[in-house]
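Only one protein chain is missing; all other protein chains are in place.
Moving on, here comes subunit A:
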Amino acid sequence: MHLHKYEKIWLTFGIGSLVVFLLILGYGAFWKGTHPQSHGVTIDPNNIQAYEDFKPENLGLTKVDDNQYVVNLIASAFNYDFGKDDDGAPVKHIRIPAGSNVLFQVTTPDVVHGFNVAGTNVNMMVEPGYISQLETVLKKPGIYTIVCNEYCGVGHHMMYATLEVYE
């Protein structure tokens, strides 16, 4: 087969780029554990409370160990349920120390919602029947807005909360 010498150059360039891309992808998936946020953990959307993590008393921020936190919440039209504070008011602001490891667990009883901590890599789709999980280290202090970024209905714009990362 005859190939023009320029053709050999761009074929090498193209195949080389593909190899580099696959190596980075493989490194991220197998060494760093990057995976889709909804990895097949199912839940009955009509009976979320039957699942330990989503009982009303377990919602919101929980410290499980030194520098280890879990945030459980239920996204529903049109609210993020982080549980209630000591006065019985709904929690809309959570505070986590910088550098801690946080596991977010979110589910929904109704329609598809989004869960995005704006400005970070915490960005998930929340689907009825599934538990979306994402574990991350919050490094940069600041106040982040949590927003729903999947259009879920007329009250979509009212679904927000704040996350404060403090030093």
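A few points about this structure:
Note that a residue touches a chain if its C-beta (ideal position, glycine included) is under 8 Å from a C-beta of that chain, and two chains touch if they have at least 3 such contacts; residues count from 1.
One rule holds for everything that comes next: contacts and distances are computed from a predicted model.
Within the choices "Diguanylate cyclase", "Cytochrome c oxidase subunit 2A", "NADH-quinone oxidoreductase subunit A" or "histidine kinase", the name that UniProt assigns to the complex's undisplayed chain is "Cytochrome c oxidase subunit 2A".
Checked against the hidden chain, the listed residues A:26, A:56, A:99 or A:119 yield one contact partner: A:119. Remark: the residues of subunit A touching the chain excluded from display are 4, 6-7, 9-10, 13-14, 17, 21, 24, 119-121.
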